[in-house]
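A protein chain is absent from this complex, but the other protein chains hold their places.
And then chain A:
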Amino acid sequence: MDLPKDMVAASATPLILAILNNADSYGYDIIAQVKGLSDGEMQWADGMLYPIMHRLEKKELITSYWGQSETGRKRKYYQITSIGQESLISLTNNWRKLNDMLQNLVGENNV
């Protein structure tokens, strides 16, 4: 799966929101989950995630709090907000619609 840059950017928000909708998490774990879900095919440049997280926080789709790692290090956790949950629903619907459109146009035989 070799996703172009703009598709990676567009899919980042719903993926992050969906992960946080399952449970609170932190940057490293979110990246690990994405890698795992895509069987290692979707690779984000790790550092790029954080500015995205901060933008989502600014838009109040997620909030953050400081906790600790198992080894006692300061760790920033993220939590989805109700606005974030609403956004996740509409984003997921959009992706589904787009996917349906493509499937209908191309036809399952050709894909």
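The rule is simple: a contact is a pair of C-beta atoms (placed from the backbone, for glycine too) under 8 Å apart; a residue touches a chain by one contact, two chains touch by 3 or more; residues count from 1.
By our rule, contacts and distances are computed from a predicted model.
Chemist: Since a chain is absent, check the UniProt entry for it and pick the matching name: "Carboxymuconolactone decarboxylase", "Acyl-CoA dehydrogenase", "Cytochrome c oxidase subunit 3" or "2TM domain-containing protein".
Modeler: Choosing among "Carboxymuconolactone decarboxylase", "Acyl-CoA dehydrogenase", "Cytochrome c oxidase subunit 3" or "2TM domain-containing protein", the correct UniProt name is "2TM domain-containing protein".
Chemist: Touching the absent chain in the whole complex: find that residue among A:Met7, A:Met48 or A:Met101.
Modeler: A:Met48
Chemist: Please output the residues of chain A touching the missing chain, sorted low to high.
Modeler: Its contact residues with the unshown chain are 26-28, 45-48, 50-51, 54-55, 58, 69, 71, 73-76.
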